[in-house]
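A single protein chain has been removed from this complex, and every other one stays in its place.
Here is chain A:
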């Protein structure tokens, strides 16, 4: 199979000349997100996010397992992001691509390292039984900016998820109650980190928010800022690319803050509607 090769010179020059005039391919402003759609269901913990042409599906599941020895009173959160050839035709099968590693690392930093989910509340019996929460993120279609879409999908799915109630009966015995017997319990979410990705062109002179696939292919650098609803910067990730000035980073983080407010509001509304 032919590997997805680089973008053609014609497209590259055209997109750049458009950006210089301040016009993007889909007539967006440089600091405008594509239309975002968040769909839940049919069951708890399943969320599909559409960001323009990018489609991501996140599914949360849980099971009772043994805790890690060094964290005996904490539940476990597993994030699984796998890029499939369905959305990435040029993918080298077998070995994870750089893009895949980057996506999973950023998600891991945003959700796990920032303690977005309360893990201590997932402990059932210390050193013996805890809940393992697993988030599977599937990429259904790629039209650029999969990081932001994956982050929104993962945090929305976690907010939507309900685990069954459990009671400890005797020493090591537990009873897991079905949803009919007892009301299912939502996860305790400390805060909702949201990623906002910027792409830079022309040695950093031009930049856009939420790059589409073609813009991603010609960018010279990118930066992902993760901010939560309390306007705290959780992660700032800049993996290579053109160097940026301090002012630019401050400016980008200000823009990211306003975007995060809008997205958090949209997630909240979508959750309330379900």
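In the analysis below, a residue touches a chain if its C-beta (ideal position, glycine included) is under 8 Å from a C-beta of that chain, and two chains touch if they have at least 3 such contacts; residues count from 1.
Rule of thumb we're sticking to: contacts and distances are computed from a predicted model.
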item	value
Complex member absent from the view - protein name from UniProt, among "Cytochrome b-c1 complex subunit 9", "Ubiquitin-like protease family profile domain-containing protein", "Ras-related protein Rab-21" or "Ribosomal RNA-processing protein 40"	"Ribosomal RNA-processing protein 40"
Touching the absent chain when the full complex is considered, from A:11, A:108, A:136 or A:261	A:11
In chain A, positions touching the absent partner	1-2, 5-14, 17-18, 21, 23, 25-27
